[in-house]
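A single protein chain has been removed from this complex, and every other one stays in its place.
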Amino acid sequence: MPLAEHRTGTYDDTQLYLEIQHFYGRQMRHLDSGAVEEWALTFTEDGVFAANAHPEPQRGRAEIEAGARRAAAQLAAEGVQRRHWLGMLQVDPQDDDTVLARTYALITSTAQGGQAEIRLSCTCDDVLVREDGRLKVRHRQVYRDDLPTGKGE
Amino acid sequence: MPLAEHRTGTYDDTQLYLEIQHFYGRQMRHLDSGAVEEWALTFTEDGVFAANAHPEPQRGRAEIEAGARRAAAQLAAEGVQRRHWLGMLQVDPQDDDTVLARTYALITSTAQGGQAEIRLSCTCDDVLVREDGRLKVRHRQVYRDDLPTGKGE
Partner (left out) sequence: MPLAEHRTGTYDDTQLYLEIQHFYGRQMRHLDSGAVEEWALTFTEDGVFAANAHPEPQRGRAEIEAGARRAAAQLAAEGVQRRHWLGMLQVDPQDDDTVLARTYALITSTAQGGQAEIRLSCTCDDVLVREDGRLKVRHRQVYRDDLPTGKGE
């Protein structure tokens, strides 16, 4: 197929693009199922989770895990299932052996016996690194579409 | 790109992950367009479709096709277009030459002249096998987020 033969990009690019999709599939399932230790392990030890909805970022795995644990407990108490969808992935390798992975994020929310609904639309900009063969998030910046970019609530 | 060079996973993993995405793209389009015979052929002859919304699973291609035909006729009569989105794919090959493919499922519904809306948020756990070179669903388990897991409506 000539259209494929004259392509730009390399096999490694393809492999990495897929690997990041798969990484996100597993990572967000950890979060949504309340597997908060596994969730925290998808960040580097010194990983940062920043969001324009939060005045201060979560810094380090312990803080990221603690934040997820609080959120999971509250959702469980409310009988609410959240789902985080990341999509429309754009991957840009950087000069320093990191990768900038940008996605759209759609967060749905469903209460037991209730109606599924869109909770938030966001973008998610990740700096990914590889540790012991596995991708990790070194820095995540989430921007909620309903809030001013770069400003806290 | 060093980040790609030190990756885990193999080419076959990548190939399979993509192939499953493409399989779902075609499969759910069959369902949403009312192509119920093509839909049924994406399951094995003895395929099972179970859902926590249904007291009994659909067993076998004939039953799966009949169920889709009834649903398609009702939607056509109502002038409603449903769309099934599967995403956040996680693929885990099993020891018995099957693959466990897990996705989030978002079902939208749009009436002629009406407003598009989220109908349901679910998860979908598939056991996939290969027959004559093609992927087929041997067992599908859908869980609606609004219903208790493993219990009928």
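Chains here go by letter, A and B, matching the order in which they are written, and residues are numbered from 1 within each.
By definition in this document, a residue touches a chain if its C-beta (ideal position, glycine included) is under 8 Å from a C-beta of that chain, and two chains touch if they have at least 3 such contacts.
None of these values were measured; they are calculated from a predicted model.
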{"item": "Which of B:E38, B:E63 or B:E117 contacts the chain that the document leaves out", "value": "B:E117"}
{"item": "Contacts of subunit B with the absent chain, listed as residue ranges", "value": "12-16, 18-19, 21-22, 24-26, 28-29, 81, 83-87, 93, 97-99, 108, 110-118, 128-130, 133-134"}
{"item": "Chain not shown, touching residues in subunit A", "value": "1-9, 11, 14, 17-18, 87-91, 102, 104, 106, 118-121, 145-148"}
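Criterion: only the chains that are shown with their structure count from here on.
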{"item": "Distance from the mean Cα position of subunit B to that of subunit A, given in whole angstrom", "value": "24"}
